[in-house]
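Note that one protein chain is taken out, while the other chains of the complex remain in position.
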Amino acid sequence: MSDTQTIEATPPTAPVKAGPEKVRGLWSDAFHDLRKRPQVLVCSAVILLLILIAAFPSLFTGKDPRDCQLERFFGAPSADAWFGYDQYGCDYFAMTIYGARPSIVVGLLATATTFILGAVIGSIAGYFGGWVDAVISRTIDVFNSIPFVLGAILILAIWRSAGDTVWPLILALTVFGWTGGARILRGSFIEARGLDYVKAAKSLGASDSRVMFRHIFPNAMAPIVSLVPLAIGAYIEAEASLSFLGLGLKPPAVTWGSMISNNVPEVLAGHPRLLIIPALFLLSATISFALLGDAVRDALDPKLK
Amino acid sequence: MGRYVIRRLLQAVLTIFLALFLLHYLTSLSIQINGNPAYAFFGGQITPTQEQLRVVAERYHTDHPCLKRVGDPCLSNFMDTLGRYANGDFGQDLRFRPVSDQVVMRVPNTLRVFAINIATWAIAGIGLGMLAAVRREKFSDYLIRAGTIISGAVPTFLFVLALKYLAGVWIGGWLRDHLGDDNVLSIIFRPSWDEAHPWLTVILPGIALAVIGTAGITRLMRTSMLENIRSDHVRTAKAKGLTGGRVLLAHTLRNSLIPVVTLIGLSLGGALGGAVITEGLWNIRGVGQFVFNAVRQNDTPIVVGVVSLVVICYLLFSLLIDLLYAVLDPRIRYE
């Protein structure tokens, strides 16, 4: 290139800094936007606490939720047992703490599996188009024609002998949950395929994988990433509902959903706290994720404002 | 129009076929991996004889050899199942009562729940969405927005339980003490369904079922209204000097309703799942309660049969809606 005069004007060794104004991409813009909102800070704190409880329940209670002594049944809350005892004399605080794990684990894992599966299938459909897209779109239609909860009920009803693991739940939620992410990614891929900067990269001779991962993927991911917290909340809700129906983890595992379900008769017997306590914990999780998710979606997808 | 109808019909038939195959394959796979569900018939305590098992297996069509090979799609079994479905045979429950009869008997009550559900969506969702749009960025807008986020995050079963104990037991108890058992309000606020008052006692659970969907409908109504308020044709109407009320009703509301009505249709599928819990907890003798009880009693064949039947009905219903849309909006036909 002919002209080097202006280059010499700046010392070539000096690192070129971004100008006086802060230069930010979409993600860090969103992060800075979110950091200022009190709603986000409170919800994040609650979520972090719940994840900590789920990961290390023994940090929060020294008691074993399975250590039940019938003579303590319906014991009132005390300094020793903050939430009292249930009908079998189990420590209700310990149960509530240990009940966090299935909810959080199912919420996180189901979100991960559905989004990864959906993202892969959706991007394949959107990138290649043609008959690949036609087959995948038809498949999505078929899975969508079965209402989510009914489908999950069906899978868990026929797989219930699987026992005390979260995998049947994850399987059920994934089989009928992946279509949402797939549809979004397919849409953004089709949109991106026609964009000029993708054509520009192709005309430079960029390989398929470069076009896909450098150009289409980062731009197509925003709408799906912005839905992650909302999805986690929704899967926690679904896990609780399915556990409530008796389709979740089997005893001796403890979940908030099954604690609520088991103690419905105790409400009128004068022990409403046995239902209200797990319900409050469950709500703190779902509402925190919903509020955080709302803020994240706003920050990443300004169109919706 | 003819072409569109034919295309849509073919599509619906194909989707129903594939959806039923999906359900069939999931069931077969579970039997192949987990073993014969006939054991459930006898409960956990009794060990059945081979002869008893054989009889039960025959009744539930689980005796096919393909069900012993993991991964086998069991196509011949599927064809048999389709044949039985075509004859209206969706299996029997563990007491040998036909599923289809039970469902037919229960459909009216489920329709009542859905009528209340849809009415709530329409009134609360559209009303709150309109209010939020008109009072944009004001206190009531923020309140409605926070309300929809939070209420959308409450599981249906908690709403039903809360309503059952707060409204049904607590308020209802006070009403029954002061107004007598036969007062309309006392009946509405009963904590469970009553066959003698099939409409009045379905109002509370219908509203509880509608809460989750209302959140989404309110938000869509708000954005849809805002888009229309900013649109050129509304600006033109205002410039022509039409009154605010007329602009709102004739030009904004009508156009905003189109996507909202579509969402109401789409949300019905989700409400089917919620209906299982709502009807189960409120003792409403509907299709949802049928599934609820079957799940509680480990009666898997009923779950499979009812879900298949519901999926068929749901797909036929959406076909009907699509065709209606095509009649109303000619643009759709030319897609």
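Note that the chains are named A and B in the order they appear, and that numbering of residues resets to 1 at the start of each chain.
Note that a residue touches a chain if its C-beta (ideal position, glycine included) is under 8 Å from a C-beta of that chain, and two chains touch if they have at least 3 such contacts.
The rule we apply is simple: contacts and distances are computed from a predicted model.
K.L.:
Pick, from "Formate dehydrogenase subunit alpha", "ABC transporter ATP-binding protein", "Ring-1,2-phenylacetyl-CoA epoxidase subunit PaaC" or "Allophanate hydrolase subunit 1", the protein name that UniProt gives for the chain of this complex that is not shown.
P.N.:
When "Formate dehydrogenase subunit alpha", "ABC transporter ATP-binding protein", "Ring-1,2-phenylacetyl-CoA epoxidase subunit PaaC" or "Allophanate hydrolase subunit 1" are compared with UniProt, the left-out chain turns out to be "ABC transporter ATP-binding protein".
K.L.:
Can you work out which residue in A:L52, A:C68, A:A112 or A:A201 touches the chain that's missing from view?
P.N.:
Answering carefully, the residue with contact to the hidden chain is A:A201.
K.L.:
In the full complex, which bits of chain A touch the chain not displayed? Write them out.
P.N.:
Its contact residues with the unshown chain are 1-4, 6-7, 10, 12, 16-19, 23, 25-26, 195-197, 199-207, 210, 214-215, 218-219.
Following the convention adopted for this analysis, only the chains that are shown with their structure count from here on.
K.L.:
Which of the residues in chain B come into contact with chain A in the complex?
P.N.:
Result: residues 14-16, 18-19, 22-23, 26-27, 30-31, 34-35, 37, 149-150, 152-158, 161, 165, 169, 223, 269-270, 272-274, 276-277, 280, 291-292, 294-296, 298, 300, 303-304, 307, 310-311, 314-315, 318 of chain B touch chain A.
K.L.:
Can you check the complex and tell me which residues of chain A touch chain B?
P.N.:
It is residues 138, 141-155, 157-162, 175, 233, 237, 240-241, 244-247, 260, 264, 267-268, 272, 275, 279, 282-283, 286-287, 289-291, 294, 304 of chain A that touch chain B.
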